[in-house]
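Left out: one protein chain. Kept in place: all the others.
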Amino acid sequence: MRNVKSFVADNIVTLIFLTITIIAIPFSGLSGSYIISNLIDRFARSSFLVFALILPIMAGMGINFAMVLGATAGQIGLIFAVDHNIMGTEGLILATLVGIPLSVGLGWFSGQVLNRARGREMVTGFILGYFMDGIYQFFGLYIMGWLIPIRTAQVMQIDGGGVRNTLALESVRGGLDKIVSLKVGPFSIPVVTFAVIAVLCLFIIWFRRTKLGQDMRAIGQEQGISHAAGINVDRTRILAIVISTVLACIGQIIYLQNLGNMFTYTSQRQAGYYAAAAILVGGATVSKASIKNVFIGVFLVHALYITTPLAGKALFKSAMVGQYMSDFINYGIIASALVLHAWKNKRAADLARAGLRMSAEAQAAAGGVA
Amino acid sequence: MSTGTRLLSLRGISKEFYGNVVLEDISFDLDRGQIIGLVGENGAGKTTLMRILFGMPVIAETGGFNGTIELDGQPVAFKTPFDALDAGIGMVHQEFSLIPGFSTTENIALNRESLKTNFACDIFGKRMSVLDRVTMRERAVKAIHTLGVKLDPDMLVSEMPVGHKQFTEIAREIDRKNVKLLVLDEPTAVLTETEAEVLLSSMRALAAQGISIIFISHRLHEITKVADKIVVLRDGKIVKDVPVAGVSVQDIAAWMVGRDVKTKAAHLSVCKDSVYLNVEHLWVDMPGETVRDVSFQVMEGEIFGIGGLAGQGKLGIANGVMGLFPAGGQVTVGGQDVILNNPHAALNSDIAFVSEDRRGVGLLLDESLEWNIAFTAMQAKRQHLIPVLGGLFSVRDEKSMKALALEYIESLEIRCTGPRQRAKELSGGNQQKICLAKAFALKPKLLFVSEPTRGIDVGAKAIVLETLRAYNRDYGMTIVMISSELEELRSICHRVAIVDEGKIAGILPPTADVAQFGLLMSGLGAGKNGDAA
Partner (left out) sequence: MNLRSLVVKITLAVVYLVLAVWAYGAGKGYPLYIDNTDLSKPTMLSVVIDGKSPVRVREGAYTEIMVKGARKHTISLVLPSGAEYRETFRFPAGAQAAEIRVPELAPGSDPVVRPVLPRQDR
């Protein structure tokens, strides 16, 4: 009884959205194979991005909304590749090679900022994203085309001022997905993309076993004690953010090569919301996340994205309602997960204040850090 | 056990906190393999002295200190604890410094993990090495073995009983390669007497290996048992520095306090005939303190003692009733059922609890002393609040909070600069007194207190016990007191129950022979229940 209760309490977010999906599937009227082939495609496209959030959570910094900076770096890499007309897989490699140093720099910068905003990392990361938007727009709309010449007409705004709002990525589209594409029945599987994701999983598993990974786990639980034990807390936190930002950069490139076009000035922000929503739906909290959470989250969120617009349309007889659903999912999940987290934290603090020691379970329910 | 070579000399150490002098001209020497017993009343300055030795940042932040420290004949001035560690000084602090979600092994090896380098290290540095968990575990097992204790190297700290946490911390210090000097600040305060025995013998073993130890304790018999020499602090000055041979516990107590310590004769209330607390077939799943099947009754207005050896389950009883660990059975208080497994239910039914694990968890260290004392009463009973806007909001009633704090500062002799002092600036023993004051301030009908005199000096011990007695007498408060010190139980309880293997082995009147208690504790007296009062 107690176990069932705590299981529900621990997985409340996942269970709510699982229920919505199960209800939505029959109403959407979509066939099973349509849903599955869409899921495969979307899974390959977007799970890399979500992995970017694991390490900062492990290091006790919550959801790294500043991963938007990494996504921006990836987009700059892509703009570079497209503008220089570098095609296909080579184009993606070049975009990545350009994006990585940028994202290391940006990650280092946001790590510094977040270290100065201890305890308010998430909201600070959020604002940092907006701040970056400003710089990025200045770069894309003024610096590009003025200091840095734009070489390709398709990249330029019609009036000649800076980078276009919608950029076609035809030349690099599928540069990863289509290297080897395996046909299994009605489904086509982008083998190399999945291989990249598998390598990333192995990296994360390996990373947890390294000294740096262990230090991140330690500071995620008790910064003061870790500091007293000689762990360089500030540097470890910065490294967590740097790795996260670099992963976000690569993740965004993988995402966009699949889509084939990008909204130059908004895609990065969508990536941030989407990744946060996915990992939270997968059952992660802002203080605990695993690979399992990523996989569950990506599947569930996309199942929702695929089915709810149509289900909404069928139920409410309005296409608009369906569209609202996906926005609701993104923002609703983030908001509800954060509220739940605050609630659990408060409960934990109340218990601690009552002068009581919590049992290990209660502590786990409170999300690790009391 | 001393080999004659000097390891450490302190010369003329003084320290003040914002004009409040806490140490004055402290000088003493320590030889290799020697154990010094450092004693003194709560707030005498023992912890502060050790913080100076260890280079803790609080000292520099509060204006530094005067005097010199020599280690191995070289003057040293540690800027950070890391310098002290490098020089071979290990310290176990009065507060725990363990990572709760890590295992024993991970904590022992914290930031000193055994590593296996790999290719990534060449690029990104040695933090990319993978942990060598096998070697780490071997190291942990070895350190635990040196200590001579039973610790599960894979258990999470958050699931450990308090005593195990303490051993884990000590094992961590031993695990260092070059450790020459160990500073143990009240390591036995959280241990039961049996656990303390184990620690004392491992201290002797460490000393025999040439490691010097500075040992701080309020359990004076431990000092006489294990130390080679004894240094007594009173109000920041050294009043005695003598070899331990021939010194008795009474001598030490008198030096510490500067006056005679006498315990007043028991003056107990008469308890009523009605049963107030009824416990039937209680089981509690508390790691290391499992309660299997416990039934007992406590009369209204009674002081009921629960004793027994460590790990037999006496601590589990209170923790189970308070809903802190999974429990089952029937508990009624004043005729009302207590819902188990729910900490709020217990708090709301007019029961207060002073946990044996008071370090850090019970206090809001950054808040003032008065606020800490009044907080729970404010939350639970809405006392010390002034309603505003017809009760829509309420603000703290500063005046009554202050009066409350002053009352306890006086009755428990809390050593502080005033009710506004922050809790973290108090000495360890005085912080514990605040935990007690907090529970007293609730004026509950039923009070569970677990190990009420832990970490409290000999003089103050009597005061705490007297206060318990006074609350019992004056307010008719029913008290269940859990303690590993049998003498303490016998001095104030109406009846004393002894717990053995998770069951009540017997209930005796305090006047019963010590040997009878001994039989019950050793499991031999089972079945021969003494007459319940």
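Chains here go by letter, A and B, matching the order in which they are written, and residues are numbered from 1 within each.
In the analysis below, a contact is a pair of C-beta atoms (placed from the backbone, for glycine too) under 8 Å apart; a residue touches a chain by one contact, two chains touch by 3 or more.
Worth saying up front: this structure is predicted, and the values here are computed from it rather than measured.
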Can you list the shown chains that the absent chain is in touch with? A, B
Across A:I36, A:L97 or A:I148, the one contacting the chain not displayed is A:L97
Of A:M87, A:I179 or A:V321, which residue touches the hidden chain? A:M87
Where chain B meets the left-out chain, the residues are 119, 121-123
Residues on chain A that touch the omitted chain in the whole complex? 81, 84-91, 93-94, 97-98, 171
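Here, only the chains that are shown with their structure count from here on.
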Where the CA atoms of chain A average out and where those of chain B average out, how many Å apart are those spots? 45
So, in the complex, the side of chain B touching chain A is made of residues 81-82, 85, 97-102, 106, 110-111, 113, 115, 120, 126-131, 156, 158-159, 319, 322, 324-326, 341, 343, 347, 353-355, 357, 361-362, 364, 375-376, 379-380, 435, 438-439
Interfacial residue positions of chain A with respect to chain B in the complex: 2, 206, 209-212, 214-215, 217-218, 221-222, 225-226, 228-231, 351-361, 363, 368
